[in-house]
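Every protein chain except one is present and positioned as in the full complex.
Chains here go by letter, A and B, matching the order in which they are written, and residues are numbered from 1 within each.
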Amino acid sequence: MNEVVRPEAARPTPVSSGDARDRGGKAQPILTAENLRKYFPIHGGVLMRKIAVVKAVDDVSFMVLKGESLGIVGESGCGKSTLARLLMCLTPRDAGSLVFDGDPIGGTSGLSLRELRRYMQIVFQDSDASLNPRLTVEDSIAYGPRVHGMASAEARALARDLLQRVGLRPELFGMRYPHELSGGQKQRVNVARALALNPRLLILDEAVSALDKSVAAQVLNLLRSLKRSFNLTYLFISHDLDVVQYISDRVLVMYLGQIVEIGPAEAIYRRPMHPYTRALLNSRLALDPRDRVETAPLTGDPPNPINPPSGCRFRTRCPFAEPICAKAAPALAKWVDRASHVAACHMADRASGHSRAGAAPPPLARHVRPEAIVSG
Amino acid sequence: MWLYAARRILLAIPIAVGVTVICFGLVYLAPGDPVQTLLPPDASQADVAYLKQVYGFDKPVPVQYLKWLGRAVSGDLGTSIQTNRPVLLEVTRALSHTLIVSIGAVLVAFPLAIALGTLAAFHIGRGLDRVATGISVVGVSVPNYWLGIVLVIIFAVQLRALPATGMGPEGSDSFDVTRWSQLKYAVLPVITTATVPLGIIMRSTRAAVAEILSQDFVQTLNAKGLGRIAVLRHAVRNALPQMLAVMGLQFGYLVGGSILIETIFTWPGTGFLMSKAILTRDIPLLQGTMLVLALCFVAINLTVDLLQTTIDPRIKRG
Partner (left out) sequence: MTDASFPLSLPSGAEDRFAAAPRGYWHTVGRRLRYDYVTLFFLLVVGLIALAAILAPLVAPFDPNKTSMLYRLKPIGYRGFLLGTDELGRDMLSRLIWGGRMSLTMGLTPVAIATSIGGFLGVVAGFAGGWVNMLVMRTMDVFYAFPSVLLAVAISGTMGGGVANGLVALTLVFIPPLCRVSEAATTQIRTRDFVEAARASGASTLSIIFYHVLRNIMAPVFIYASSLISVSILLAAGLSFLGLGVEPPTADWGLMLSTLRQSIYVQPLICALPGVAIFIASLSFNLVSDGLRQAMDIRV
């Protein structure tokens, strides 16, 4: 089940010109992140001084285009969740800038945090911890609009409407408490709550990772249909490659706090350029018992984010590492449009001095088979 | 680990300092002029002036505090107004008497509480557990001063088997625990004092052991066929760090909170000293006693803290 067929292929849903809040038009990215950085201090010693830093997000830059679904993949500890919080401004960034549809976030002339909250929302991984156990589902959803000034009765009506749209009957579920719901239902409530503020960009941080596969599939389908009806742009973070492949138009791969590859989903999954992406894809298990992997494609644990290796951070686990990789860190080439496919690897850079520089990336070890259609 | 110990000790110092501040500040809570409370009512003008100068009451409060602290650190806690003896001497003497009862109560209550608590945890939900829980609830709710009176009524008044008050005719200076004629004076105070810790420790032991027993690895042990004894050993070893904290705290309360029981039995310990000091408004004695008791409490807690970490390195706080 290494490939799914989707009727829409790589074409994202167009942003309707009727969206009154659209400022820059189709060509302007909805979100631009530049040189984002977040280091966490570590305290130790007798007086608990700062003795080291964890470089959770290190100089990350990318753009999210309007109407697309951008997937972010990486292993645990690569910084994806920290990145999500930085984008939502829930965690203050140490450096870098964020621009939403042409308006800078923060600063004196840009969007205030409060305004930003109406444009960007987030759904967290833990569906249970995301809901106040002492509030009914309806109250939880209605809270956001009320904070921004909506009248209580109106907010409740909105909450009920949203419940309906995420597939939960409001008469049945509105007055329930979170502990009376299943995981999938709770996550739908979280989606409804995020949509209550009518955002334009929705960040989903491992939103289906904690759910059973069948339930996850339902929620994913829900997300896809909501995207159309609400005119949303998605940023979908996950460690599950299959899920990201299913829902994303473009994919961004992270490793140890940095971006290593960006490109259209199909390109990434069929012809990955970066050795890390290749290894990740090779380590997916197939449903066919005959399709076995003999050697582990990726060995060891990721190195310590406190002291990453010099030069290219992946070189300690890379089968193609050469001396040049330790000396200079490869830069992510500038990508031009939604179809560009770039990687931060010396092999992709003709002028790097790597022996394989400029050559076609080696094929995936796995035999890619046409698979049964999972879903439409 | 020594790093952790050093840090804990370092943290205890500001607390100790805070304690001294409170003990010192008590004088100012007393209604009236602090100098008057420190002197007998018939003091002459010269005495008042002298005391003002010695204690530095003519100086600002922080300076007074530092002077008092300086004297306290070097062992001079002032002189008792009532007895005219140095406070430190009175307090240490009284403390030794309190410790007789406290340690006695520890010896009686702690092993019994641990045994009953463990037993209750093994039979949780069943008859034995309910009885044990009942005992512990009673132990926690009973006013121990009342219990003392009841025991006195039963054993001293009705049965005339044990003495009602005091430390015995031989006096308190040469109390010999090995002789019944003297030991019998300690019996009722010890039993009374033991009740509340019995209740509390039994409840904590039961909770701690029950929690361990409910964990998966105990099922593994049982599945492997290991007998009750092995499980018991395991449970106790894992519960010990938590238990240590509770026991240490209780011991601290026994030493520091003995005032009510000592009043009933006229046992000349630190608590009795304090109640005397309050009655006679002997502020230096009150301050000194409080200071010693509170610092003992801090020291006991610190010791328990460090002991806990040696036994179970997982418990590291802060």
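Keep in mind that, in the parts below, a contact is a pair of C-beta atoms (placed from the backbone, for glycine too) under 8 Å apart; a residue touches a chain by one contact, two chains touch by 3 or more.
These numbers were taken from a predicted model, which means no experiment stands behind them.
Colleague: Out of A:37, A:176 or A:271, which touches the unshown chain?
Modeller: Only one of A:37, A:176 or A:271 touches the chain omitted from view, namely A:176.
Colleague: Please give every residue of chain A in contact with the chain that is not shown.
Modeller: 88, 90, 113-114, 116-118, 121-122, 124, 126, 129-136, 140, 143-144, 147-148, 167-169, 172-173, 175-180, 190, 193, 197, 214, 217-218, 221-222, 224-225, 375-376
Colleague: What does the interface between chain B and the hidden chain look like in terms of residue numbers?
Modeller: 14-16, 18-19, 21-22, 26-27, 29-31, 137-138, 140-143, 145-147, 149-150, 152-153, 157-158, 252-253, 256-257, 259-260, 263-264, 274-275, 277-279, 283, 286, 290, 293-294, 297-298, 301
Heads up, the rule we're going with is that only the chains that are shown with their structure count from here on.
Colleague: Could you put a whole-Å number on the gap between the CA centroids of chain A and chain B?
Modeller: 58
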